[in-house]
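A single structure is presented below for examination.
Note that one protein chain of the assembly has been removed; the remaining protein chains are unaltered in position.
A, B, C and D are the chain letters, set down in written order, and residue numbers restart from 1 in every chain.
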Amino acid sequence: MRIAEVVGRVTLSRSVHSLRGGRLVVLRPMTLEALTEGSPGRGEELVAYDNLGAGPGALVGLSEGREAANPFGKTKTPVDAFCACLLDRLSF
Amino acid sequence: MRIAEVVGRVTLSRSVHSLRGGRLVVLRPMTLEALTEGSPGRGEELVAYDNLGAGPGALVGLSEGREAANPFGKTKTPVDAFCACLLDRLSF
Amino acid sequence: MRIAEVVGRVTLSRSVHSLRGGRLVVLRPMTLEALTEGSPGRGEELVAYDNLGAGPGALVGLSEGREAANPFGKTKTPVDAFCACLLDRLSF
Amino acid sequence: MRIAEVVGRVTLSRSVHSLRGGRLVVLRPMTLEALTEGSPGRGEELVAYDNLGAGPGALVGLSEGREAANPFGKTKTPVDAFCACLLDRLSF
Partner (left out) sequence: MRIAEVVGRVTLSRSVHSLRGGRLVVLRPMTLEALTEGSPGRGEELVAYDNLGAGPGALVGLSEGREAANPFGKTKTPVDAFCACLLDRLSF
């Protein structure tokens, strides 16, 4: 999982059916260097599905690719990015 | 999902059978910085399948990889990029 | 799918069994900017499976990852790049 | 698999259920050049699941994507990075 910070939210107009009702957040992937120095990261933001209630500024583990769709079980969904966990503390 | 802007369309001559009848658009992935400043983004355009009717200039959530093929159900298809949703409003 | 140009062919000596008999081409991913200006692209060439008969100089839609193996059905194959369609015309 | 060095650990507050009880480490992908010269690598750190007991400073083979979830069997899990092996010796 990449380390990412929650930087915004998304409002949808039209989407494929399986995404309706979901909560989407805008995430910015971060490096340890960016976290330590407070620099803004690389700016390649992603839209991800969240069901952990990650608020603005929270650090999350960003799971990407096919496995991001796993928690949805057998429902076909085009989700490829998912907040897998809230990172409480990084020690390095 | 990456954030992308619809910048063009594609006309196919030959394709694998499962792609026939589909609508393909050219997408340019965008960062929040590019969206805010009106800069052109990084220019690594992709061809994606669209069934939401995304028009030129629209912002979409671009789903990539195996899960992009999910909405097609059991039909074998080589699609690896899919317009999953129209982004109505990004708040950040 | 990434936009790519056919730039060469590959002759195999040894391969896993499921690849024998296939036709492999060398593809160079392109951006719209490179196509418009005639610049050479980024040079990160790939070897891809082709059954559309894509000739040198043709533009193809390059499907990558697990879904690239879909057209092969149930045969186990390590193919991760596949010419999904010949791009006849890009309008942007 | 990418070559990566263990540089830290993660403490979780909330996570999807299938991740609970697991051990997560922070990995920094390395190149052979970085390993030879002792340079710090590129700094695009990842959070990965570990059940090999990889300690700080250890070099591991980092497996990414859907196959990273394979060792978990049929349990649905959003893990997309996994310490597949401890690299005892690299000869090059």
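Please note the rule applied: contacts are C-beta pairs under 8 Å (C-beta built on N, C-alpha and C of every residue); 3 or more make two chains touch, one makes a residue touch a chain.
Quantities reported herein were computed from a predicted structural model and do not represent experimental measurements.
Colleague: In the full complex, which residues of chain C touch the absent chain?
Modeller: Residues of chain C in touch with the missing chain: 7-16, 18-19, 24, 26, 28, 43-48, 65-66, 68-69, 76-81.
Colleague: Would you write out the residues of chain D that touch the absent chain, in ascending order?
Modeller: Within chain D, the residues that touch the unshown chain are 1-3, 31-33, 51-53, 61, 63-68, 70-71, 73, 82, 84-92.
One rule holds in what follows: only the chains that are shown with their structure count from here on.
Colleague: Using mean C-alpha positions as chain centres, tell me how far chain A is from chain C in Å, no decimals.
Modeller: Spacing between the chain centres: roughly 31 Å.
Colleague: At which residue positions does chain B touch at least two other chains?
Modeller: Expected reply: 65-66, 68.
Colleague: Mapping chain-to-chain touches, which pattern fits: line, ring, star, complete or other?
Modeller: line
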